[in-house]
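A single protein chain has been removed from this complex, and every other one stays in its place.
So that you can tell them apart, the chains are marked A, B and C in the order they are listed, and the count of residues begins at 1 in each.
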Amino acid sequence: MIRFDSDYMEGAHPAVMEALVRNNTVQTPGYGEDEFCERAAALIRERCAMPSAAVHFLVGGTQTNRTVIVSLLRPHQGVVSADSGHIAVHETGAIENGGHKVLPLPPKEGKISGRDVEALCRAHFSDASFEHMVQPGMVYISNPTEIGTVYTRAELQELYAACRERGLPLYIDGARLGCALVSSVCDYTLAEMARLCDVFTIGGTKLGALFGEAVVFTDPSLARDFRYFIKQNGGMLAKGRLLGIQFEALMSGGLYEDIARHEVDLAMRLRAGLKDKGWDFLVDSPTNQQFPILPESVLDTLSGDFGFSRWQSMGGGMTAVRFCTGWAAAEEQIDALLARIPEKQP
Amino acid sequence: MIRFDSDYMEGAHPAVMEALVRNNTVQTPGYGEDEFCERAAALIRERCAMPSAAVHFLVGGTQTNRTVIVSLLRPHQGVVSADSGHIAVHETGAIENGGHKVLPLPPKEGKISGRDVEALCRAHFSDASFEHMVQPGMVYISNPTEIGTVYTRAELQELYAACRERGLPLYIDGARLGCALVSSVCDYTLAEMARLCDVFTIGGTKLGALFGEAVVFTDPSLARDFRYFIKQNGGMLAKGRLLGIQFEALMSGGLYEDIARHEVDLAMRLRAGLKDKGWDFLVDSPTNQQFPILPESVLDTLSGDFGFSRWQSMGGGMTAVRFCTGWAAAEEQIDALLARIPEKQP
Amino acid sequence: MIRFDSDYMEGAHPAVMEALVRNNTVQTPGYGEDEFCERAAALIRERCAMPSAAVHFLVGGTQTNRTVIVSLLRPHQGVVSADSGHIAVHETGAIENGGHKVLPLPPKEGKISGRDVEALCRAHFSDASFEHMVQPGMVYISNPTEIGTVYTRAELQELYAACRERGLPLYIDGARLGCALVSSVCDYTLAEMARLCDVFTIGGTKLGALFGEAVVFTDPSLARDFRYFIKQNGGMLAKGRLLGIQFEALMSGGLYEDIARHEVDLAMRLRAGLKDKGWDFLVDSPTNQQFPILPESVLDTLSGDFGFSRWQSMGGGMTAVRFCTGWAAAEEQIDALLARIPEKQP
Partner (left out) sequence: MIRFDSDYMEGAHPAVMEALVRNNTVQTPGYGEDEFCERAAALIRERCAMPSAAVHFLVGGTQTNRTVIVSLLRPHQGVVSADSGHIAVHETGAIENGGHKVLPLPPKEGKISGRDVEALCRAHFSDASFEHMVQPGMVYISNPTEIGTVYTRAELQELYAACRERGLPLYIDGARLGCALVSSVCDYTLAEMARLCDVFTIGGTKLGALFGEAVVFTDPSLARDFRYFIKQNGGMLAKGRLLGIQFEALMSGGLYEDIARHEVDLAMRLRAGLKDKGWDFLVDSPTNQQFPILPESVLDTLSGDFGFSRWQSMGGGMTAVRFCTGWAAAEEQIDALLARIPEKQP
């Protein structure tokens, strides 16, 4: 069985694992107040060219989204999101459990625009009963999106301008951020993206760490008392050093980008192979998630030997599936998969 | 600097670390639905002699307490706890944030009794305005307690009988459970304790794991839909295997007890040494937390070289401090500490 | 200015007001434990032919919806509702503030069907990641709906069968229930409707009371501890007698139906008048809310002298507006309005 179900099918990249082993017996204070976390945060601030950014480390993605979002909203406010956004669909209502409505926008290729946000705000504030409705309080996007697409610089600029116009913090969920940054369509650096939002995360789990998400508040005043929130939401790791050690490894010597590039390169190899065979895709994804549309008959022959997710039935016996490449994916695995998928019959 | 601040100052026990490294590249499904978690759960059910127990793994203690408690209460109910209980004091109001009041009882040596619980319930239900007050909905204890004391079998029996009489689930927070079980005062086994409560945890973080708490529902009907709760509360680890691998290692070949015994043995060495020197203790703890009462002048000379926590000022220049021994504590460290503490002047 | 903005533009029906004045100085216990509430509840149980139903009185609609819904759901569950449902749109996220997602279904003429509910449940439970999504936990409908339409007996039967099949309580928000029951399309009695759901409300505010909603749990076991919930959610009126006095008046001698009939008759008079003049309607409403589609030029001439709500722009200078008739509406008011609306030009 070769698993392309997702990018968290194995443990950590060997360099990350090695750092954990090497530092295993060093004694440090708990709860993220150790030198590893400090150094990892410093590396991130440096990479963002933002000496004043506030950097925190949490364990998982849902936990991070929940914690960031409840820390930024007042109770009568909701978070604007694509209706396909992770917080809107796949976090068991963690945001609502935290008291807030997710205000859904219909996305285009997984993305929402400043124009969408402005229209939603205008509709809210021009309604005579606006106080009877949830007030838009912030904007959430994921980059890459849940279907692998990547915001362009122009799109981020337009979106962030709309957010600032309305006083809404913009939060970018970067669970797979590295894959966006190294993708062929990305026309900005990490430091440039940091200037186009108020908070973002750098995901570790899906890019070579055992676990871990770095949260970067580009405006440190938004991070006031954030450690209380981490604790209250169950995200403060006793051995917080584990997050520092891993992010120090990832942020040193370009490892994070190397892993991202590896994931995306293998996904592109898969994409090219499938395109050569004539198959169509649900969406044109430049990152490590690929969504080819394949016949059920082919999927049946694959399913004993390869792991993947059924994403969406397309009718006529065709299904869009997701193949996802992690840090440990290998060329031979891609080739083995391609070898089992026939050419599309015209 | 030798740190006795707490039992999470280092990484994992070498055997746990080795298991993580050894299985690093094995591919598994995510979110705890892997073979490691399955085997670890089976080992725990076996150790509890409870084939039908429901076992789940979460990352941290606050997260676990919050998730278990919100899954068991209805909104108008609160959780009864010693006023010194971890949930009452040191979880940044995670329980209240989840919507529930912690109903405090004054403990004796960190422990509460069935009689206390019954009195609280009687007071509630006999009050004319009972519907204007939070209804007791479950009972929380920690074992060992926050000050290292251990419930006896008779105490647990009396408490559990009171809980069952009132229909209140009893939840035991076993963040340091191993240390209770191996302590000289403990007169029950894990399997026996499992029959004296409805839910309990087996803490990994403080007993040799990088992180991880196993939750054991002795009545599996209480665990209905619990995985939804784990996800909603941000405790579902993408690489859930990490919890399975660690608990499989801990639950195999007596490692968990060996680590607990090591921690407690070293704590007893420290206790004996301090007693020999004539010092008193805040409480007589048979586990890996020791609370000697020392003069500020002595503490000042220690504080550059040894880590510990100031627990409570006792007046007259005396302070109760906490020394805590983890899996990596060594006899030489204890002896080095003892060497720096003078005999008490009569 | 003649206000058709809504059905809460005046105080109470004279008979209700008279009862309040008459009983003003009678002394009673507080918090709804008085003889008036008891008698009003008995009248409702009798009208429902349900001797075992649990009846409670709350002040307002949002409060009632919030209190009922949080009492029925566990934290990981959401409430299924038409996306146009009052709880989904016009309660400032009270349900989400209580921790629950509203799971929206696209309605037909404001109504949802058992088939819709079954499809949503099947999609949920057949998804591989179902535990990452909010579980459907109950179903909410309003009758009449937010656009005045009324469920038929067959529709309620089909919906309730689907709910029971899935174990989902069905809750009917009857803020304007009287208007549904007296409408020409209604083919069931109150007692019959009570057998087609698990909880419903009989709205007072919009049918002649100063305020007040009666909640009827047809299965009293669902009402366990409900008074705690009323108190916790701020709905327990100190002088609870006010609710009992009003509902006793409304439920005696057919007053509730008389008021409903008056409201609907006047709305029908308006509808007939507008139809005669050739105007179209957004929806064919048989109750006290009417949604004609009128030109902006006409609305401009009306807006100084008549109150109404702009509901939806229809394009081409046409707008659907809402006229709503309350207990105090008078034929002359309807005729005055009609006199100011010209015939539609062909």
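The rule is simple: a contact is a pair of C-beta atoms (placed from the backbone, for glycine too) under 8 Å apart; a residue touches a chain by one contact, two chains touch by 3 or more.
Since the model is a prediction, treat every value here as computed from it, not as a measurement.
Across B:Glu10, B:Asp34 or B:Glu91, the single residue that touches the chain missing here is B:Glu91. Of the listed positions A:His86, A:Lys111 or A:Lys231, the one in contact with the omitted chain in the full complex is A:Lys231. Among C:Gly11, C:Gly273 or C:Pro342, only C:Gly11 touches the chain that is left out of the view.
The hidden chain makes contact, of the residues C:Asn233, C:Asn288 or C:Thr325, with C:Asn233.
The set of subunit B residues touching the chain not shown comprises 75-76, 78, 89-93, 96-97, 99-102, 128-129, 131-134, 309-310. Where subunit A meets the missing chain, the touching residues are 70-71, 74-76, 98-99, 131-132, 135, 225, 227-229, 231-232, 236. The omitted chain makes contact with subunit C at the following residues, 1-3, 5-6, 8-12, 14, 17, 20-21, 23-30, 59-64, 66-67, 91-94, 97, 205-206, 210-211, 228, 231-239, 241-242, 307, 328.
FYI, only the chains that are shown with their structure count from here on.
Of all the chains, the one whose CA centre sits at the greatest distance from that of subunit C is B.
Centre-to-centre, using mean CA coordinates, subunit A is 42 Å away from subunit C. For the pair subunit B and subunit C, the distance between mean C-alpha positions equals 50 Å.
Look at where the CA atoms of subunit A average out and do the same for subunit B: the two points lie 34 Å apart. The set of subunit B residues touching two or more other chains comprises 228, 231-232, 236.
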